[in-house]
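All protein chains but one are shown at their positions in the complex.
So, chain A:
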Amino acid sequence: MRGPIVRLSPGLFLALLPAAATPSVVVPPAVAVDIADFAFGPAEIAVAPGTTIVWTNRDDIPHDVVAADAPRAFRSAPLDTDERFAFRFDREGRFPYYCSLHSRMQGVVVVR
């Protein structure tokens, strides 16, 4: 699985999706995962290949999003309140991840 790792500011993210929807460009689907109360919600999510997942930190405390399996397919920068991290999942598979600051926080992306 190799996807572009993009860290988006909230404003940039909102501006990107409609702007990219020109007739010649197919916008891949995007799915949101919230980080709130020290948990990923939903903790498990199933998506089709090519889907971009966008995590948004709703907590007052920074979190990150780190692939659990080596070699790590994705690792976000620390996300402060309301910051986002986007990653496109191109390959099928099961991709567990966690917050490296608060390692009890775990999630999984299933691509099929």
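Rule of thumb we're sticking to: contacts are C-beta pairs under 8 Å (C-beta built on N, C-alpha and C of every residue); 3 or more make two chains touch, one makes a residue touch a chain; residues count from 1.
Definition applied: contacts and distances are computed from a predicted model.
Visitor: Which one, "Metallophosphoesterase", "Stage III sporulation protein AD", "Acetolactate synthase" or "ABC transporter permease subunit", is the UniProt name for the chain you do not see?
Guide: "Metallophosphoesterase"
Visitor: Using the definition of touch stated at the top, determine which of A:Pro28, A:Pro49 or A:Pro62 touches the missing chain.
Guide: Of the candidates A:Pro28, A:Pro49 or A:Pro62, A:Pro62 is in touch with the missing chain.
Visitor: When the complex is taken as a whole, what residues of chain A touch the one chain not shown?
Guide: On the chain A side, contact with the omitted chain comes from 37-39, 59-62, 64, 68, 77-78, 80-81, 96-98, 100-104, 106.
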